[in-house]
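The complex appears here minus one protein chain, its other protein chains still in place.
Should a chain be cited, it is by its letter among A and B, assigned in written order, with residues numbered from 1 in that chain.
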Amino acid sequence: MGYDMGKPVKKVKFRVFRYDPERDDKPHYSEYTIEAWKGMSVLDALNEIKADQDPTLSWRQSCRMGVCGSCAMVINGKPALACQTQVLKLDTDVITIEPLKSFPVIKDLAPDLQNLFRHHTHVKPYIIRENEEELTEEEPTEEFLQSPEELEAFLQFSYCIKCGACVSACPVSQSDPEFYGPQALAQAFRYISDTRDEGEEIRYAIVDNPQGCWRCHFAQSCTFVCPKGVDPAMAIQYLKRDLVLMSLGMKKEKKRAQKAPLGAPTDKVPEKYIPPEFTIAKPE
Amino acid sequence: MREGRLWLLHLIAGFLMFFLLGSHIFFMHMAGGEPLSVEETFARAKNIAFPLMYTIFVAAALYHGLYGLRGILFERFHTPFSQKVINWLLSFLGTVWFLYALATTWIPFFK
Partner (left out) sequence: MERKKRHYPNFPGVVGWIYGGNLNFERVLFLLHRITGLALIFYLFAHIIVVGFRAYSPQMWEMVMGRISGHANPVILFFEWLLVLAVIFHMFNGMRLIFLELGFFVGKPSRPVYPYRTSIDRQRIFTWIMMILASIFVIWSIFAFFMGGGSHA
């Protein structure tokens, strides 16, 4: 194989979880020893094992650069993206690789994420407008305006790549597959805090449920393992605060995004909507 | 909103218990002294603040504890029917224990 990014640094033993639904009744572990080189990710290592030692090893991968969220697996007990985990940075001689917990295993390291997406779609993760035609217009004439602060209120949560690491780490999800899970609840909050969205009443009603945000007990493992810095734990606590304020009648009216004609000249846009790095020089 | 209100009550009960349970532990177990006889505990309960405080305390403790237990049971039981059964069962348990404790706190006061 054409892996010559660096010279071999040390031998590392991989203990990999194996389960073949056609042959095995119980999972077992296979061991492989490979030469780790500087810059080698766990995903690279798995690819080398598959190429040189065991072609039956299975997992799921697509982009190999931390964008698609396919290759989340439990590496030395911590759910992480295999492509973002450096073998040498783990600094152990034996690396144990298991599939994500709380999901049924299809084969080896490939988990069945249906449950994740079921909860994800349940919280309606899309912009809801009272006037639905605004979203389906063939030739839109207006656009929404958002200030950088309004963007930052939800930007962090929109970085979620649905890899399932948070659900795998959550102690409640581990014992309760019906718990919505950190991923879905964080996405509910992401759309609730988006000024363009008008569906917060619907989403509040969905998450205010015995299996919804009240089953979160703030173990914060979701935030600890999230490879994209999404911080689901923080989102869920804000969700709870909103719901508590609502039940006390103290919730402030949500700010709605202003609309502007599409393609309006940028100097007509109010100044607060222009991010600092995009300040436009006024024509003389 | 119902689920959220129950959770808020759980929080308020917990907050109250921080002080009620704190003083209970302090006076009963940490302040030292010889164990009181039954007569002495009856004399203590003649002050109306004592049974009043304990009524609130027992209500808060039972609600807080049973809500917590309910949360753990709900992780295992998902169907609306089983959750309804759990709700009724725990409310029944809580009521019975509360009435028993209520009598315990107020009998010495009226004796």
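To be clear about the criterion, a contact is a pair of C-beta atoms (placed from the backbone, for glycine too) under 8 Å apart; a residue touches a chain by one contact, two chains touch by 3 or more.
Owing to the predicted nature of the structure, the values given are computational and were not obtained by experimental measurement.
Although one chain is not drawn, the whole complex shows that of A:Pro99, A:Pro125 or A:Pro210 it is A:Pro99 that touches it. Considering A:Ser30, A:Gln86, A:Gln156 or A:Asn209, the position touching the chain not shown turns out to be A:Gln156 (whole complex).
Seen from chain B, the chain kept out of the figure touches residues 11, 14-15, 17-18, 21-22, 25, 28-36, 38, 41, 58, 61-62, 65-66, 68-69, 72, 97, 100-101, 103-104, 107-108. For chain A, the residues touching the chain absent from view are 19, 21-23, 27, 74, 76-79, 99-106, 111-112, 152-157, 159, 169, 171, 174-175, 177, 193, 216-221, 223-226, 228-231, 233-235, 237-238, 240-241, 244.
Heads up, the rule we're going with is that only the chains that are shown with their structure count from here on.
Centroid to centroid, with C-alpha atoms defining each point, chain A and chain B lie 41 Å apart. Every residue of chain A that touches chain B in the complex is listed here, in rising order: 172, 175-176, 178-179, 208-212, 214-215, 217, 240, 243-244, 246-248.
By the touch criterion stated above, chain B contacts chain A in their complex at residues 1-8, 71, 74-76, 78, 83.
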